[in-house]
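All protein chains of the complex are present and in place, except for one that has been dropped.
To keep things simple, chains are lettered A, B and C as they appear, and every chain counts its residues starting from 1.
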Amino acid sequence: MDLKQLYQDIILEHGKSPRNFGKCDKYTHKARGHNPLCGDKIEVYLKLDKEKKVEDLSFEGNGCAISIASTSIMTETVKGKSLKITKEIIIDFLNMVKNLQEIKSKELDEDQKIKIMSLSGVKQYPMRVKCATLAWHTLTSALDGKKDEVNTEAAE
Amino acid sequence: MDLKQLYQDIILEHGKSPRNFGKCDKYTHKARGHNPLCGDKIEVYLKLDKEKKVEDLSFEGNGCAISIASTSIMTETVKGKSLKITKEIIIDFLNMVKNLQEIKSKELDEDQKIKIMSLSGVKQYPMRVKCATLAWHTLTSALDGKKDEVNTEAAE
Amino acid sequence: MDINTIKSEFPIFSKKINGKSLVYLDSSNSSQKPISVLNSLDNFYKNEFSNIGRSIHSLAVNATNKFEETRISVKKFINANSKEEIIFTKNATESINLVATTFGQQNINKGDEILITELEHHSNYVPWHYLRETKGAVIKFAPINDDGDIIIEKLKELITSKTKIIAVTHLSNVTGTIVPIKEIVEIARKKNIPVLVDGCQSAPHIKIDVKDLDCDFYAISCHKVYGPTGVGILYAKKKWLEKLPPYIGGGGMISEVKKNKITYAPLPEKYEAGTMPTAEVVAFNESIKFIESIGMENIINHEKKLTNYALENLKNINSVNIIGNPKNKAGVISFVIKGIHPHDISTIVDEEGVAIRAGHHCCQILHDRLNLPATARASIGMYNTKEDIDVLCEAIKNCRKVFELK
Partner (left out) sequence: MDINTIKSEFPIFSKKINGKSLVYLDSSNSSQKPISVLNSLDNFYKNEFSNIGRSIHSLAVNATNKFEETRISVKKFINANSKEEIIFTKNATESINLVATTFGQQNINKGDEILITELEHHSNYVPWHYLRETKGAVIKFAPINDDGDIIIEKLKELITSKTKIIAVTHLSNVTGTIVPIKEIVEIARKKNIPVLVDGCQSAPHIKIDVKDLDCDFYAISCHKVYGPTGVGILYAKKKWLEKLPPYIGGGGMISEVKKNKITYAPLPEKYEAGTMPTAEVVAFNESIKFIESIGMENIINHEKKLTNYALENLKNINSVNIIGNPKNKAGVISFVIKGIHPHDISTIVDEEGVAIRAGHHCCQILHDRLNLPATARASIGMYNTKEDIDVLCEAIKNCRKVFELK
């Protein structure tokens, strides 16, 4: 195991300066995620347009570098994608951090793939997988319009 | 350890044919004893006369050979004794089965001492001490006019 | 594994009792433990110990994983739907109390009826009695016949529109009766009544399939299933665990805690408050593996043969009276000897190294029904042999000698 694998520069950078932080304008969906083990909490705000495209996406909350970076990278990656493709990407991401599968989606450019793959280091740190996946589960929940908050204990 | 030490002929005989079984006439005191571990239950009936002498003493109930014999021998030994001497004998008995001390009371004849001492074998069988002492604790309770039943778990 | 060499896997059988080899016939009380379980316990404490689920350092991660592996093994062992349905408790008694308390809180009101049977262990009566005291519930006892079988027709008749739950043992710890749970669940299902099964005695001795039984709750004590003390299991259908309120409150079972409000963790954590018997749960995985390495079928066959052998031989001893004669009997054999109290029997056979139990076995209702203050009980585990039964029978004959009975 190598800490630099986990804490890649991209992650540190996103952890320090998260993108899309705050409530986005006129969001249509939101959901709350919570990791009771560490107390990490995030809230995801989402604006779906009429064509079911993710017009805007943002978040608030606090957590460790991994969870903040993962959320930040997620917002960057998904923004502008259709609902269908967003769901594909979520599955891709979850498969990657849990089973080290490759990113299959053809809708991501190289830069986006690199960013997403920078999170694959958590696979070596089982207790940190939940940090990386919290945002993505929460996004699913926002898309599904669920009322309950996402809880990593249940989500895994 | 020797089973014959525990099950001496006197004990077997008293166990099979307990003396003073049944409710005695016009009893003035009674108490109930219970050993929850084995379910042994006895009821002691006692008639104190005006001079505070144990005019009559009997019991009902069921239990193992040790507890029935001990109760039977107790009724035989104590009947006719004064309240004060009865209490002395009880203390003597309890000291004998727990600490193997000798019977000190001068109010017992040789035959009575032999009978009482036939119960000293329980000292080698810790779980059986309670069987031997149940009757005696119950007698104390009857003399004290307590309402609660004696429970060997609390008595030890 | 050869059923004849199983005994050698249990370290305690190299011990002498009163100079004699140990003949352990008290497995219904608690079973002995195979070496693999003890090694797991020892290894966990010596090399891997950490609290689980809270810290994220390497030791904690490993311990948490091992702990959860046992949950998955238990799920498979009893064929539950998901691991969220497996709750670790301290013993079966706590498992039943958990259900009685939380179910009672939500579903029992004055006059509501709880249906149990005359076979029940105190652990499957006292918790319901509390609801009688606090909520004004009514407890009904389905009767047994003289063979020790529950009279199913009578049980049916006792069900009313007020019956809120049926709680029944799977295997009597006195008569060895194997209760037709499926039949009872089917009856209950028609009236929409949940069924709790006390599986304490069944778990080590018959194949458990909660999906097939379709019961709502199933309680197990691991120390009777060749596992360590300090661990019990509650199986419950997910819908119940989701719906019922939490039980013990504290660390680990919460989600968010504010000064004015508390939300609870998802399953199974919702029901696992405070530090768990971590090492013991981890080691219990080895108990399951041990049973599976032998095969439950083989264990059942072995115990069946031994039970029949014991029954035949005991019946041949003058004045031994076997309690109950159920249709379907497991290796729990209670008996009395005319003229000798069970306690005296236990003391006398102990002299020969034979461990049996004497008393009411936490079943006073059943003993009242049988009109017996106490019984002696020999109960069989997978490690028992024909020789054990032979020693038992000789020792019992000795009782009559000591008591100078003809």
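In the analysis below, a residue touches a chain if its C-beta (ideal position, glycine included) is under 8 Å from a C-beta of that chain, and two chains touch if they have at least 3 such contacts.
Predicted model only: the values in this text are computed from it and were never measured.
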When the whole complex is taken into account, which chains on show are touched by the absent chain? A, B, C
Given C:Ile86, C:Ile150, C:Ala167 or C:Val231, the correct residue touching the omitted chain is C:Val231
Missing-chain contact among C:Glu113, C:Asp149, C:Glu280 or C:Glu303 belongs to C:Glu280
Using the touch definition from the top, which of C:Ile72, C:Ile187 or C:Ile254 touches the missing chain? C:Ile254
Which parts of chain A are in contact with the chain that was left out? 1, 3-4, 6-7, 12, 16, 37-41, 62-66, 125, 127-128, 131
Considering the whole complex rather than only what is displayed, give the residues of chain C touching the chain that is not shown. 11-12, 15, 17-18, 22, 24, 26, 29-30, 32-33, 38, 41-42, 45-51, 54-60, 90-94, 96-97, 100, 105, 121-127, 129-130, 134, 139, 141, 221, 223, 228-232, 248-254, 256-259, 262, 273-280, 343, 346-347, 349-350, 354-359, 361-362, 364-365, 368
Would you write out the residues of chain B that touch the absent chain, in ascending order? 34, 36-38, 126-128, 151, 153-154
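Note that in this section only the chains that are shown with their structure count from here on.
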Centre-to-centre distance between chain C and chain A (centres being mean Cα positions), rounded to whole Å: 46
Chain B and chain C, separation of their C-alpha mean positions in angstrom: 38
For chain A and chain B, what's the span in angstrom between their mean Cα positions? 78
What are the residue numbers in chain B that touch two or more other chains? none
